[in-house]
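A single protein chain has been removed from this complex, and every other one stays in its place.
By letter and in written order, the chains are A and B; residue numbering begins at 1 in each of them.
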Amino acid sequence: MSGSQSVLFDVPGPRTRRRMAWLNLLFGLVVAGIGALLLVLLARKGQLDAALWTPFLEFRTWESFLVPGLVHTLQAAGLAIIGSSVFGLVFGLGRLSELRILRVVSGTVVEFFRAVPVLLMMIFVWLALGFSGNRAIDPQDYPLIAVVTALVLYNGSVFAELVRSGVHGLPRGQREAALATGLTGPQSLRSVEVPQALIAMLPALVSQLVVILKDTALGYIITYRELLQEARQVGSGNGNILQALAVAAVVFIVINYALTKAAPWVGQRMGRRTSGRAKAEAPSLVVATRD
Amino acid sequence: MRRRTVGSAAALAALALTLTACGGSDEPAGDAGGEETSAGGGETIRIGIKFDQPGLGFKDGDDYTGFDVDIARAVAEKLGYGEDQIEFVESPSKQRENLLQTGQVDMIFATYSITDERKESVAFAGPYFVAGQDLLVAADDDSISGPEDLEGKNLCSVTGSTSAQRIKDEYAAGTNLLEQPSYAECVTALTSGAVDAVTTDDIILAGLAAQPANEGKVKVVGNPFSEENYGVGLPQDNERCEDINTAITELIEDGTWQQILDDNVGVSGYQANEELNPPEVQACA
Partner (left out) sequence: MRALDGAYLDQFASLFETYDVPAAFWVNIKLTFFAAVLSLVLGTVLAVMRISPLPSLRWAGTSYVNVFRNMPLTIIIVFCVLGLWGQLGVTLAPDFNENFLRLAILGLAVYHAAFVCEALRSGVNTVPVGQAEAARAIGLGFLPTARLIILPQAFRGSVAPLGNTLIALTKNSTVAAAGSVAEASGLMGTMIEFRPDVIFAIFFTFALGFVLLVIPVGLLTTSLSRRLAVAR
């Protein structure tokens, strides 16, 4: 029923249109009223004082704190998406393997890591590194390693499901034709099915990037110096932590909104190059536990 | 078929490239590590400090400020390390022992209290300051003069704080405790009146109170209920302990110590406990 919202109601006539204009106005006033009330309450607490917001107009705040924080956020997200792709490919192929044992092992790993909260894994890896007493890794890197590892385990498992559902989503004829030309099953998987499945999963990968980016913010709890943490640092220095977090939230919303819009676009461009369906969403855990 | 394989591989590679490009372009977090794990003896000295405690150890862009930082600089200078030979490393409370034991820092100046328990795994020089757990309250609040006044009131501290636990165990069991990731959040809650007090070591509170944004809004109660000897954390097999003790004694005697204290937390009106400060350094083990 997409794009057919108008079916739910009549095309408004002149009287309805006038009534709708009034309702629009009324509703707008209600929203504006709530907004104004919030602002007044915040202003009464002194949270709107210019002094608390002006630091964000200074170049230094961005240069020394927010931009490095954003770079760290993107760095963790970038590493996580590369790691997840590798993890997803390996375990996705594992789940498609002809060997039963490989399928079972990959399936268990994937379902396990999809069910465990990312934050739980982050805290665990972070503390485990701290108590490991190793000399090879700089402790300054522990938070980054913990953030990336947790994100890779979770999102890699999501990608593994994407690979699998992508291959299952291909028309049967693809595999049949490959086998008919004399390729073996694994060969067909490698050079016919998986490449097409990967293209089909690109849009979902872009949407998953939003999930990864947002989840890097959990690094806040384990001292990773990402955007939120740096915003807190600004807030610690200027006594404006709420304002700093609000600015960080806006940065997150803008980036993620752009990515959300990019996913369908990638889907359209890539859709032509695969016989599979390009999906913008990761497959659900619910559906995947069965088929 | 082959073309498709190549095409998709290229697409993935391009994606990966874009991502690495935006992720790893400048100052990768891992840069400091790896090459320099064998600290000590070299040209530079790695000093562990806090990054998020204004007035004590605070990373302000590329600069570091605070009482701990300035004392560390002065001690390092006496040891023969110039400003550009110091590398500051973030050392969160939970990782201090680990950092020293694995040799990833040479010494730590990070509100590090000397305790017998810690002495089992690390060594200490100093103390260079004696702090006490205390309370930070609103500037116009006269109802709280010590931890026993907190019964039924709201208290804020960082998650897992020993100071808050002590208050609940020994002074006022009916205290409502709000746990936050850092003190900055606590001070925000204090200035808005959501909590009545913030607790931790008095000098940390003074550092918070000395921030321009909080000036005149909050005050340190000045009734410490514990004694925290801030020491310089060192690996157990170190050769620096005696030299550091000498340096600290000199800094105290020539007035530098007082100067550093005043510069960093003086604005808040906070006075260090004069019976205990400046402290007498303990003999090295």
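Quick note on the criterion: a residue touches a chain if its C-beta (ideal position, glycine included) is under 8 Å from a C-beta of that chain, and two chains touch if they have at least 3 such contacts.
The model shown is predicted, which means the values in this text are computed figures rather than measured ones.
The chain not shown here is touched by just one of A:67, A:127, A:177 or A:262, and that residue is A:127. The chain that is not drawn here is touched, among residues A:96, A:118, A:170 or A:205, by A:118. In the complete complex, the hidden chain is touched by one of B:188, B:238 or B:277, namely B:188. The set of chain B residues touching the chain not shown comprises 94, 154, 159-160, 176-181, 185, 188-189, 192-194.
Where chain A meets the missing chain, the touching residues are 1-2, 4-5, 7-10, 12, 20, 23-24, 27-28, 31, 38, 41-42, 45, 47, 111-112, 115-121, 123-124, 127-128, 131, 210, 214-215, 217-218, 220-221, 228, 241-242, 245, 248-249, 252-253, 255-257, 260, 284-287, 289-290.
Everything that follows uses one rule, which is that only the chains that are shown with their structure count from here on.
In the complex of the two chains, the chain B residues touching chain A come out as 1-2, 4-5, 7-9, 11-12, 15-16, 19-20, 22-30, 32-34, 36-37, 51-54, 58-62, 89-92, 94-95, 98-99, 101-104, 181-185, 187-188, 191-192, 211-214.
Within the complex formed with chain B, the chain A residues making contact are 45, 51-52, 60, 63-65, 68, 71-72, 74-79, 81-82, 85, 130-131, 133-142, 144, 178, 191-192, 195-196, 198-199, 202, 205, 220-221, 223, 225, 232-233, 235-242, 270, 273.
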